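A protein chain is absent from this complex, but the other protein chains hold their places.
Chain nomenclature is as follows: A, B and C, assigned in order of appearance, with residue numbering initiated at 1 for each chain independently.
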Amino acid sequence: MSIEHGIDPANPFDYPQPIWSRFERCVGEAAERAGRFADGTPGVAEGRAGTPAARSVLELQLRFDGERVADARFRAYGCPSSIAVGSWIADWSIGRSASELAGLNARQLREVLEIPEDRAHCALMGEDAIKALLARRSQSSTQT
Amino acid sequence: MSIEHGIDPANPFDYPQPIWSRFERCVGEAAERAGRFADGTPGVAEGRAGTPAARSVLELQLRFDGERVADARFRAYGCPSSIAVGSWIADWSIGRSASELAGLNARQLREVLEIPEDRAHCALMGEDAIKALLARRSQSSTQT
Amino acid sequence: MIYLDYAATTPLDARVLEAMMPALVADGLQANAASSHAPGFRARAAVERARAQVAELLGAEASEIIFTSGATESNNLAIKGVLEFRGLRQAHVVTSRIEHKCVLDTCRYLETQGARVTYLKPGADGAITPEQVLDALTPDTALVSLMWVNNEIGVRNDIERLAPLLRERGVLLHVDAAQASGRIDINLKQTPVDLLSVSAHKAYGPKGIGALFVRRKPRARLAPQMHGGGHEQGMRSGTLATHQIVGMGAAFEILRREGAAEAERIAALRERFWQGLQGLDRIHRNGAGPSAPHVLNVSFEGVEGESLRASLADLAVSSGSACSSATAEPSYVLRALGRDDELANASLRFSFGRFTTAGEVDAAAERVCLQVKRLRSISALWN
Partner (left out) sequence: MIYLDYAATTPLDARVLEAMMPALVADGLQANAASSHAPGFRARAAVERARAQVAELLGAEASEIIFTSGATESNNLAIKGVLEFRGLRQAHVVTSRIEHKCVLDTCRYLETQGARVTYLKPGADGAITPEQVLDALTPDTALVSLMWVNNEIGVRNDIERLAPLLRERGVLLHVDAAQASGRIDINLKQTPVDLLSVSAHKAYGPKGIGALFVRRKPRARLAPQMHGGGHEQGMRSGTLATHQIVGMGAAFEILRREGAAEAERIAALRERFWQGLQGLDRIHRNGAGPSAPHVLNVSFEGVEGESLRASLADLAVSSGSACSSATAEPSYVLRALGRDDELANASLRFSFGRFTTAGEVDAAAERVCLQVKRLRSISALWN
């Protein structure tokens, strides 16, 4: 179990470090912002996105306090990158406005989390989930 | 180099013991009765025999003192069994009469030296060499 | 790190290493076993002793054991060897969909050369029945190749019942026993298998050495696949790897003495582990048929496979077979059992062995429960 042989025992599968440390936190003691808000929590907007074959799904809940995000929850079914994407977006969204959220794109996610080419769709899921959330929110605000 | 693994370091090729000890003596310090008598030694009879393809040859010289063998020499070109045959006959012949010598046959040689089936022709060479020797001797005695 | 991957490979037993050492140090058994001089003869004698040890565990004669570089080679030699000897064109082979890759790929290769192959589908329990095999026979069937114990689910086929049925019908039977030897009772005196493959590294011996049993009476005939100096009765050329062979012999000798008790102990550990997972709902044990003691294959609903494996990075377990897990494809074995891609991918093979302790088993089960629960708690598809 030495690094001598090129294997980092703390990250044996050799995921990009930002992905791995997020994932580890999520499946470790401190799964911050994982889960869902209690049903009926006021100000919550929700968005969901998946891969075409629906093999992975990312679900995002943002609780708005006025125009800004006060708290966030995510759930993910997918590879560690998809979990990292959900976790990162949840943290990042805090204190941001809807227009700031709208600016988030997959490229940015890939950069921040060092998501490799063959995992690009995990990042896209993040962008799509935010977009879906914002669309539903603007829909419901126009409706009321 | 332990017998534990089934190999006798003193006889690694696993020759029958009587063959091997004769051969060892012949190629060791004490090559008794190997060679030829000095040319012109009186009373010497000679016989030679070989395998069909002449791949091995056994040569026997017996020095008679009256009717009995006083000394003997052999030379062999062939496998260790053929050398053992020559050596054994040379020793065995000492003190014997021509009629006793005539009684020696291959079966006997094979028994005494434990010569295996696939080496039978080495024993035959011994019998043939004695026969050739006796034939030449009786021929020369009739001539004189 | 808890090692629960004994079906992928077993660590070398320290006693085996000790037996190998004379063949690895100066003035030992380092000569070429084919050399005609004293050190060569000694090496040869050590090889023959090991051959007898391997034969003994299987109930075979020493002269029926051909050393190879492993079960992959043994399987290749057996299957291609028989078909080449019999003539390839039109020949028919019966095997199963859940054989090891080296059997399947060999069969696929033979198909490109004109052979016909039937790949039997296992029942939901993971086993191929003798009846299925008999039904698949045709007048052209040259060979049945079936594994004794499956490497992914541990299920054993009823070779004891199948073998005499094939013998009666004059059809050759090859058995891949890489996972079986030393773990279940094999007695080739009683079970008329014609060809049988084994590997040392599944049995606490060294990697890179195996054997093929080739029955003498009646003689199983096959064409060699490695041409050369005519070692191994002409069936497998190449300088004999004395230390490897001696190690395999020692490993099989230990199994002959300790295998039965060990199998019991390991089966108990496996059940203990399975009990330990009962805190989780919606998990499925794959392969309900009679099985070898060492493998437990479990599918976990509601978690994604890659994250499941990543979350258990401190357990050395396998998803599917080691050979295919690099290619991230869900196990073809589990799919043949009827699991969908999703669930097949969310499955783990836990395999237990000589050095597994109850403490390790308990810790591992606890860890699996915890991580599955955590992943489920953050899963968008779990309620």
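We take it that a contact is a pair of C-beta atoms (placed from the backbone, for glycine too) under 8 Å apart; a residue touches a chain by one contact, two chains touch by 3 or more.
Please read all numbers here as calculations on a predicted model, not as lab measurements.
Considering the complete complex, the chain that is not shown touches A, B, C.
Interface note: of C:H174, C:H201 or C:H294, the residue touching the hidden chain in the full complex is C:H201.
Contact between chain B and the absent chain runs through residues 1, 9, 11-13, 15, 23, 26-27, 31, 34-35, 48, 55-59, 74-80, 83, 86. By the touch rule set out above, chain C reaches the unshown chain at residues 1, 3, 5, 8-9, 11-12, 14, 17, 20, 24-26, 30-32, 34-40, 69-70, 72-73, 75-76, 100-102, 105-106, 108-109, 199, 201, 206-209, 225-231, 237-244, 309, 313, 315-319, 321-326, 355.
By the touch definition given at the top, chain A reaches the unshown chain through residues 1-2, 5-7, 9, 12-14.
Note that in this section only the chains that are shown with their structure count from here on.
Chain B and chain C have centres, each the mean of its CA atoms, that are 59 Å apart. Centre to centre, using the average C-alpha position, chain A and chain B are separated by 97 Å. Touching two or more other chains at once is no residue of chain B.
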